[in-house]
Every structure is written in structure tokens, then in C-alpha cells.
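Left out: one protein chain. Kept in place: all the others.
Up next, chain A:
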Amino acid sequence: MLSFILRRVVIAIPTIILISIFVFTLQKLLPGDPVLAMAGEERDPQVLEFLREKYRLNDPIPVQYLTWIGKALTGDLGISLRTNQPVLELIGQKLPVTIQLATMAMVFAMLIGIPAGIFSAVKKGTVIDYIANVVALSGLSIPNFWLGIMLILLVSVKWKLLPASGYVPLSEDPIRSITVMIMPAFVLGTALAATLMRHTRSAMLSVLSSDYVRTARAKGLVERQVILKHAFRNALTPIVTLTALLFGELIAGAVLTEQIFTIPGFGKLVVDAVFNRDYAVVQGIVLVTAVGFIFMNLLADVAYVLLNPRLRKQ
């Protein structure tokens, strides 16, 4: 087992190195001089030169890369060129925000998507099925930013039910924190709910036509029991896999939602950093995300092995 994990970690190292080189180079290809973005309107030549020296932008790119990766290995991701805050601290501040948003969105997606999927499968071909499908399709096709702004105008401005935007940390005021996040989580969750609904529906349909469901019905079980106990349980496997996969997508979707609702999360951090050519922040975020993904994959692999003894022999 230990050797298996070690092997996976060793394999992960070149991946991380490749990603870091890729991101570093890609960023250098971005048009727009970071020093100009940093110097501001006045663009004093003295300041420009000083900044180029300070951030070693005059060095050849491979040298710049080695300097950066060397520091990153010791846990120093540098400081934001814009606010002077350490990048690691920024990431630590923003990550929990996005995780909260994504989790709440996932809850929304599951609460809406799964029951809707079951319903439309059970009532296949009826009006309910069609309505559920239309709703799901709109959920997929309505753009996030439009839905977000409409909700703000309706729910916050007109009805004054929820705060329009912003963020309160869970630790500071849990109730307000959740209230503020309801709309963004809903917006982020709708597209996923639609996907989940479609998949639940097809999984349920295939299960409902299987022999054991017919047997269950033949035994004279109540329909509700047939659906929830026999059919749904078995349909759940692909849904759970899909849900896990969608979580990564959620984090990506959070970028846009965070912009609309001014949530100071991971997505907003990276977007602003790209626009401001805040290299240190962009690199730090990508590196941390990449390492995070690799770690999650590693965990999943380990979990498979634990669950399935047959894999251990390989």
C-alpha cells in the first residue's frame, strides 16, 4: 500500500513541474507589460526600471522561472504586486469562500436536480415530464450573469428579501453568511441541477425497466417503495460519480458567479490578478490548484484501492 502511494506521488512530481512551466510561459506570452500595469497612470521611467529590477523582469525567462520555483519549494509564493500581501495568505483567505459557495451550490443542485429527475422518469411522457425537461433545459441555457442580475433586481431591490451582493465569513456570522450566499449558490447551482436532473432521469428510466423492479411491483409493493427503495438506490451510483465530477466544474463556474455577486473568492482573485498582470498571484493560484487536483486524484486512487482489494495486487 505504502509503495503504491509513493509510486503515485513520484509520478505526480513531473506533472506538477510541467504544469508550473506551462503556466509560467503562458503568462509571459500574455500581451501587456506588467510593469506598466503596476506603475499606474504616471509611468515615471525611474519607477518602471526599479520595478523591472525588483521583480527580476529583465532576467531571461528560464532564470525567472527557476527563481520563482525555488522560492515556491520553500513555501514562499511571493507577494501580490498590487497589494503587497503574501500570495499564500491571499489564497488562504479566498479558498474557504469559494468552497462554501461551491458546497452550497451543490446542495441546491442536488435538492432540485435529483427529485426533478426522479419525478420526470416516473411520470415519463406526461406534462410533468415535459415541464421538468423545459425547466432543465432553461437552467442549462440561461446565462449565469443574466440570471444573477435579474435575481438581484427582483429579490434584493424589489422585494428586499436578500442582500444584493457581498460576503460575510461563516465564522463571523453564520446566518448572515448563508443568507448572502443563497442567491449566488442558486445561480451557480441551476446549471448543475439541470445536468443532474437529466442524468437522474435517464438512470432512473433504465433501472425502472429492469427485471427486479418488475418483480418488486409483482410482489405488490407500494409504488413509492418501488421507486425510492429499489429503483433510486440502484440509479444512485452513476449520479454520485457525476456529482463528484461536477464539483470541479463548480469551482470553475464560481469565477463568473463571484464576479456578479462581488464575492471575494478564488475565482475573483484569479480574474483580477490576470487583468492587473499580477503574475505572482496568478502563478501561485495555478500552482496551488494543480497540486490540489493532483492530491484529490491521489486520494481517489487510494480510496479505490481500499474499496477494491483486487486492485492491490496490480
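Simple rule for what comes next: a residue touches a chain if its C-beta (ideal position, glycine included) is under 8 Å from a C-beta of that chain, and two chains touch if they have at least 3 such contacts; residues count from 1.
Please note the rule applied: contacts and distances are computed from a predicted model.
A chain of this complex does not appear here, and its UniProt-recorded name among "Methionine biosynthesis protein MetW", "Peptide/nickel transport system substrate-binding protein", "Carbon starvation protein A" or "Probable glycine dehydrogenase (decarboxylating) subunit 1" is "Peptide/nickel transport system substrate-binding protein". When the whole complex is considered, the residue among A:I19, A:V47 or A:V213 that touches the unshown chain is A:V47. Screening A:I17, A:L36, A:L137 or A:M296 against the full complex identifies A:L36 as the residue touching the chain left out.
Contact with the chain that does not appear here is found for just one residue of A:L73, A:V127, A:V157 or A:A218, A:V157.
When the whole complex is considered, the residue among A:P115, A:P143, A:G166 or A:G292 that touches the unshown chain is A:G166. Touch with the hidden chain on the side of chain A covers residues 31-34, 36-47, 50, 80, 82-85, 90, 93, 149, 152-153, 156-157, 160, 163-167, 259-262, 264, 268-269, 272, 275-277.
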